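Every protein chain of the complex appears in place save one, which is left out.
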Amino acid sequence: MTVASRQQLVSLSVFAALVIAWEILSCVYTVEAQPGEPMVAGWGTLFTRTLLTLSDYWQGGFGVPAVADGAPRSYLAAVLSILSHSLATLTRLASGLLLGGVLGLALGLAVSWSPWSRRLVQLPTQFLRALPLLAMVPLFQLWFGTYFLGQVLFVSYGVGMIVFAGVVNAVRNVPQIYLDNARVLGASRTHLYRTVILPAILPAMRSVVLLSLGAGWGAVLAAEYLGAQSGLGYIIVYAQQFGLLDRMFLIALLFILYTSASYWVIERFFTRLLAWSPSSQAANP
Amino acid sequence: MEPPAVSGRIEAVAGPRRSEARFSDDPFRAVLRALAVLDPFRLAGALLFIAVWELASIFVSPIILPGPLSVLRRAATDFWSAPALSYYGVEDPSLAGNLAYTAENVAIAALIGAAIGVTLGLLSARVWFVRAAMDPIMMTAGTVPILIAAPFLLIWFGVGRASAVSLVAFYIVVILYVSSQRAALNLDSIYENYALTLGAHRGLMLRDILIPGTIPEILGGFRIALAGAWGLEAVSELLGSQSGIGKVLEVLAGATDPQGILATLLVLGCAAILTDALAATLIARFAAWRFAGS
Partner (left out) sequence: MPTETGRRMIELVHLARNYTRADGQRVSAVDDVSLIVPEGEFLCLIGPSGCGKSTLLQMMAGLVGPSSGAIVVDGKEIDGPGRERGMVFQRDSVFPWMRVIDNVEYGLKCRGVAAGARRDVARDYLKRVGLSHVERAWPRELSGGMLKRVAIAAVFANGGEVLLLDEPFGALDYVTRRQLQEVLLDLWEEPGRAVPNVVFVTHDVDEALLLADRIVAMRNGAIVDDIPVGAARPRDTDTLLVPDMVAIKHKLLGHLGLTHSALATASERGAA
């Protein structure tokens, strides 16, 4: 058995052991937060009864009435509620990533235009970056409300700070020899930016994007924990207030699925994009 | 035996006195480097920022955006005593007291997290079994925001220190696990072999090779982890706590007090900067060999 397959076997065994241990625990620890809602829900219960309870979060529509209006729980309602809340969370994340990414990139490139502009903004940005992002949720909520705008602005702030700092750093690290080469061949300043600097910072952008993704997910979750009316984070925190561990666990599993998938997609994208890059940055995160 | 006349990075011709000044434990150089931070452009930038902020606070009503000076004043007065806070159920009516609570939690979590994370990480680099078992868990935990665990911990440990500390500790474990593992894996095996041929026995490998060789990268990870730890601790307190900076923020937000919020964030920011500077000095002390001569 090769080394790699031995390692895979151990990893799979550990994973399997955790799954089995959970199931055993659910049989042993049968405390229920509410009738029909065990604190440690076995895998069977999780995907049947618990799944059904998620239909509580469906607000009604598409011909499926809300449980709050007296309708019975149904798998359809559960699926619809999962989809709608996932959509809410993902829209906030995507908008925040896009807005923060674009602004961060633009500002980063603008500031890098001259070494003086970089030094000018250095102290204020260092100070702003020192303020822990997650602690600023109340501020953003106060200024921009607890609805979509507030959440997206919060996420874009977090993402923007990371992208800004990353872009400035990456531009600084562009090997002078590339710039000299282009200038000697007659490139103008803007042409230099477009054809040399942007491609040259692409490998560094990989880790910046991955970092922003992580921060974005954290920011969205924090924003939803602290005052949203929809979204996966909202469901978890709402359920937490009633001690409904089983629902929380199911949503958490879903969340893990989303985050892992998003990382996988971004990493695949960058591997393709950076196929030309000789630097180790493309190979190692 | 004469040293070579020119030999790359250091001119070996230098006499004994002058040569001492060339190397990294030169305090004069360090002072010069620190002074470089205060160059006029950077200072101008900071002043500009404050000026713009002050102007903005006048245009946008100061109730929504308080000016920098009023925020500073508020932070100063509330630091040691803020009786208003006690009306909202905050245990310790002062910014300092709550900061201390938050800082204590971060410190405890840092110690626990570092101990577990570094041990597991170093072990995983040397024992394939540990790595195969722990890597999938740690890597998954690395992609998911650690916040996902917060509501669960709140239920298990209730409102109080334990849930916040365990959340932050878990976060630090994951980050330091990755840092230590990578540092140990990147450590060239030649050093172990060299030590063995000099007569070191296997037991010394940990103390003389593994730990000194991996400390710079581990401390670097610790510095990064510390920055995130403050925010995570604050959110955990926001979710459910009777004390701490997070609780203060929650209370002030509920009272629609942006000046208070900004003042509290200022205090929190200063604490984060302080710990970051502390981490940086640790790195300068223990990782000087990595960056010497650059």
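Things worth noting here:
Just so it is clear, A and B label the chains in written order, and each chain counts residues from 1 on its own.
Throughout what follows, contacts are C-beta pairs under 8 Å (C-beta built on N, C-alpha and C of every residue); 3 or more make two chains touch, one makes a residue touch a chain.
Please read these numbers as outputs of a predicted model, since none were measured by experiment.
In the complete complex, the residue from B:G67, B:P93 or B:G213 that touches the missing chain is B:G213. Only one residue from B:L65, B:L196 or B:I273 touches the chain missing from this view: B:L196.
Check B:L69, B:L204 or B:A277 against the missing chain and you find that the one touching it is B:L204.
Annotation for chain B: contacts to the undisplayed chain at residues 1-4, 7-10, 12, 14-16, 19-20, 23-25, 190-191, 193-201, 204, 208-209, 212-213, 215, 288-294.
In this section, only the chains that are shown with their structure count from here on.
Between chain A and chain B, the centres computed from C-alpha atoms are 22 Å apart.
Those residues of chain B that touch chain A in the complex are listed here as 39, 41-46, 48-49, 64, 128-129, 131-133, 135-137, 140, 143-148, 150-152, 154-155, 227-228, 230-232, 234-235, 238-239, 245-246, 249-250, 252-253, 256, 258, 261-262, 265, 268-269, 272-273, 276. Every residue of chain A that touches chain B in the complex is listed here, in rising order: 3, 6-11, 14-15, 116, 119-124, 127, 130-139, 141-143, 214, 217-218, 221-222, 225-226, 236-237, 239-240, 243, 245, 248-249, 252, 255-256, 259-260, 263.
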